[in-house]
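Only a single protein chain was left out; the remaining protein chains are all shown in position.
So, subunit A:
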Amino acid sequence: MSANVVILDYGSGNLRSAQRALERAGAEVTVTADPNAALEADGLVVPGVGAFEACATGLREVGGPRLIGKRLAGGAPVLGICVGMQVLFERGIEHGVTSEGCGEWPGTVERLKADIIPHMGWNTVDVPEGSRLFAGTATDERFYFVHSYAALRWELEPASPRMAPPLVTWATHGTPFVAAVENGPLCATQFHPEKSGDAGARVLANWVAMVEAR
């Protein structure tokens, strides 16, 4: 049976491409802000474009942080995309103003340190051993990024040596930044898999397979 995926519609982003790309990956997709649907879905996608502050505010208005927290507590998969990934961190700093995120991960989303910003276009990623999200992608595969901010450090320490450590995928624009995370039921990509052609389709199919396998 195909996985039922909800894309959380909190007023941010081009959801049409994400919907179609996930459908192509084999999921049954609903775009909604309904908390019950978001809670009960096999998989939840948190999209996001634009400013951290605007996305974090929009997400709070639909009860997003609590929803995400409840899902994760029950081991239910969540995928954050672009700013939908950034708001999973504790905080974001834009134009000197600090905004609160969901706090699922410690750390700060801050401005990239590069000559040319936004980081716009197709870049390679450095995938750790054992990644399920990137299974089957070539090592020199490129994904589509468009962002000016990112997590430049990964600060989560494993709570216990018995717990599987999070898998962090890095990319570089000026300096290294977090390009993707696989942390139990919580996955996220700074790039746009729904805009990354066949490579992105593979990542989404891998995520949908993880949702189905649960």
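Everything below uses one rule, namely that a residue touches a chain if its C-beta (ideal position, glycine included) is under 8 Å from a C-beta of that chain, and two chains touch if they have at least 3 such contacts; residues count from 1.
Keep in mind that, in the parts below, contacts and distances are computed from a predicted model.
Enquirer: Not counting the visible chains, the remaining one has a UniProt entry; which protein name from "Transport permease protein", "Imidazole glycerol phosphate synthase subunit HisF", "Winged helix-turn-helix DNA-binding" or "CoA transferase" does it give?
Expert: "Imidazole glycerol phosphate synthase subunit HisF"
Enquirer: Among A:Gly63, A:Pro166 or A:Gly197, which residue is in contact with the omitted chain in the full complex?
Expert: A:Gly197
Enquirer: One chain is left out of this view; which of A:Ser17, A:Thr32, A:Thr108 or A:Ser131 touches it in the full complex?
Expert: Candidates A:Ser17, A:Thr32, A:Thr108 or A:Ser131; residue touching the omitted chain: A:Ser17.
Enquirer: Can you work out which residue in A:Leu8, A:Ala27 or A:Ala51 touches the chain that's missing from view?
Expert: Result: among the candidates, A:Ala51 touches the missing chain.
Enquirer: On subunit A, where is the contact patch with the chain that was removed from view?
Expert: Missing-chain contacts on subunit A: residues 14, 16-17, 20-21, 24, 49-51, 54, 115-124, 140, 142, 144-148, 172-173, 192, 194-197, 200-201.
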